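Missing here: one protein chain of the complex. Every other protein chain is in place.
== subunit A ==
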Amino acid sequence: MIGCFGRRYDMLDNIHFVLLVSRQGKVRLTKWYSPYAQKERSKVIRELSGVILNRGPKLCNFVEWRGYKVVYKRYASLYFCMCIDQEDNELEVLEIIHHYVEILDRYFGSVCELDLIFNFHKAYYILDELLIAGELQESSKKTVARIISAQDQLVEVAKEEASSISNIIAQATK
């Protein structure tokens, strides 16, 4: 079925997937909003990193791929890629990527690839506060930071409780 702008309803997600790959082609984050089977995912990653990593530095940030567009931007050693439909606004997606990078930067304090490797789950948590169903949910970096820190806080509290309980148990069984 074709929508008003030629978009198919079953693939209506704005962003089909998000991909972070290092310059060496190592995957640092993947998030799939449209259904891709596990095998298909690795194929997509292989294909795309081949195309994107080989593009020269001064070229535009868009690659046409399998009838979709992939918007990518390189920050230091990392390529941030988002796949969208032909009709979508590529320039906005560039802004979304930048938005995400800025939030990561604030959270980690000048983020680097190592942060995203050892705290990959945090990068996912932040992405989940930014995008749902491939759509942007928050345009304020401050709000995202606040919600993330509130949840981190909850985890800390739970951890402390757990460790105090285990201390009690440890002492009792000494």
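Note that in this section a residue touches a chain if its C-beta (ideal position, glycine included) is under 8 Å from a C-beta of that chain, and two chains touch if they have at least 3 such contacts; residues count from 1.
Everything below uses one rule, namely that contacts and distances are computed from a predicted model.
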item: UniProt protein name of the chain not shown, from "Myb domain plants domain-containing protein", "AP-1 complex subunit gamma", "LTO1 maturation factor of ABCE1" or "COMM domain containing 2"; value: "AP-1 complex subunit gamma"
item: Residue of A:L53, A:V101 or A:I147 touching the missing chain in the full complex; value: A:I147
item: Interface with the undisplayed chain - residues on subunit A; value: 3-5, 7, 9-10, 12-13, 27-33, 35-38, 41-42, 45, 56, 58-64, 89-92, 94-96, 99, 117-118, 120-121, 124-125, 128, 132-133, 135-143, 147, 150-151, 154-155, 158-159, 162, 166, 170
